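Heads up, this is only part of the complex; the chains shown haven't been moved.
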């Protein structure tokens, strides 16, 4: 029920062609969500600074390129996650400005650089193998309008490396901490700061890491209460949530 | 937004105290679901013949009795599952007609015996230890308006017992099959009939039954395609679904 | 049927009180397994409108083609699931009328379009990645003689998309709902309708989806009781069961 349909109905009431009771009956059977509900939804992504996002896994290069190109027409910023060089080539043939971050496999069209977040989003990772996940988070937070700084290779087996970066940890308004294997880094980081810490378990490891399960369980059981956890390897989701928090 | 509020608004439109556009704006901010949506929901349980149901686990006898009594005022049939003798005593003090099925722990108030289902619901179980689950299903199906027959102790280790009851299996319009341990019975039953078979894994067993997990996995992997599975020990849910099917 | 009953019957034959044909008829209704059991079984697939089905995984193109061709000689409708383009080529070389649905990987020979189901089978899926499973269900339900409608991309993160399709949900006599990741869609759908809802968890997701386990557990624990669950990615099984229900 678009506004014009509704207006027509109300005009019939005004013109006494329809009694209020008849109008009630008709309204009762109209799809409720057309009364503005859907519109909110369509506008919401734009209001919160979220670019359109394409999850590329399981899509062909042509499909990714087609969707990306159509989105680029109506949105300043577009992000495609979990892509590769081949998919990027297909996109670039359609959208020349698009750029590729090979480590996380992100294709970005970043034309609107307005800062929507009020502070710094810090992205910390335990080892270099966690970089694909950490950079997916960093790229996402960046395109969503946040100031972002990364801190790498500060695993808990060499605490001094982490402690020497205390300053960055203190400056961040929201922290994203990525770690595989035993996933202990977020607990340690969260004990050093008062910022909210979003934990991203990564599938880095072997044997009893069970594809990230060990890190996931570790983070869920963190003894530091200013933490919460997203899915394994979900750098995108962590950055999305961090952006929502940073806009508060 | 109850109908009277809506009528008032429409009357203002009719009386030109409110322009159609102003009315649109107001309607847009009214909670949509009050335009009849909720009413459908309130009526739905009655239309489908579902009595009010109380899940008694974790409630005190007083709470169960209080809820049961209030429901008995507006509903002919009331069912409380996962109850015990003590909770039944509390209910009976309030609702003298209530009756108790000790094996499944069900308290029932069954005043409307109208048959809503079009055929027979057969409830089959592998062993006597599965009876609490099978009877929860039977009691539920009965109070929801189905003709119900039970068949017990027909485990797959002694096929002849099952095969000798082929007649009942053939007469049932919907079958509920409960089994613990390896959970093989539904596959065998479903291979003998064309009726839909709802599988209920039970927590009966020990060791590697892992609280019903073995039976659950067995049923999900059934090689008989006319089957689907509900949660472990969920006799109530199986009977609810069977009733929906039997009303078709 | 104990020996004495049998002897009495045979004595009546000997004494010509019973003709051999009458004796056959009586024996035929004696303990099921006696005579016609196998025959009933052979006829059953035809009676319930089930085409012959080939599970192609793990078979060579030649094997699939050979089986398909032989089945096509005695059955109007033939379905091969979990196939691919190469296997389809092999089949088409033998059965020119066969057609291929690439998304679910189904090869179909659909010559008998008689409608056996009494109503609409609705196939709903949460996201485009669930389409292979949803289409396996749709193709199967179609070839088994049901009217089928599909509804895609109505995940719970954007409820308005689902709610705006309330009409289709209401019209369906049986619903098949496919979802990966957290598998929440069936609970929401089942809360909106009174039709039986068959839930199909899909292996769509990553990390803690554990190949569909998260969706499976979610569906088994659904708070909507008019649901039951089939194996992960088992679109075929869901449609088979839906057909059995829709023939009631």
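Letters A, B and C name the chains as they come in the text, with residue numbers starting at 1 for each one.
By our rule, contacts are C-beta pairs under 8 Å (C-beta built on N, C-alpha and C of every residue); 3 or more make two chains touch, one makes a residue touch a chain.
No experiment lies behind these values; they were computed from the predicted model shown.
Novice: Taking the 3 visible copies as a start, how many copies are in the full assembly?
Specialist: 8
In this section, only the chains that are shown with their structure count from here on.
Novice: Taking all residue numbers used at the subunit A/subunit C interface, answer same if over half belong to both copies and different if under half do.
Specialist: different
Novice: With centres defined by CA atoms only, which chain is the most remote from subunit B?
Specialist: It is A whose centre lies farthest from that of subunit B.
Novice: Could you work out how far the Cα centre of subunit A sits from that of subunit C, in whole Å?
Specialist: Taking the average C-alpha coordinate of subunit A and of subunit C, the gap between them is 39 Å.
Novice: Indicate the residues of subunit A shared as contacts by at least two other chains.
Specialist: Residues 32-33, 37.
Novice: Which residues of subunit C touch subunit B in the complex?
Specialist: Of all residues in subunit C, those touching subunit B are 31-33, 44, 47-48, 118-119, 173-174, 194-196, 198-199, 216, 220-221, 225-232, 236-238, 240-241, 244-246, 248.
Novice: Within the complex, which stretch of subunit C touches subunit A?
Specialist: Those in contact with subunit A are residues 129, 158, 160, 163-164, 166, 206-209.
Novice: In the complex of these two chains, what residues of subunit A are touching subunit C?
Specialist: Where subunit A meets subunit C, its residues are 31-34, 37-38, 41, 57-58, 201, 203, 211-213, 216, 231-234.
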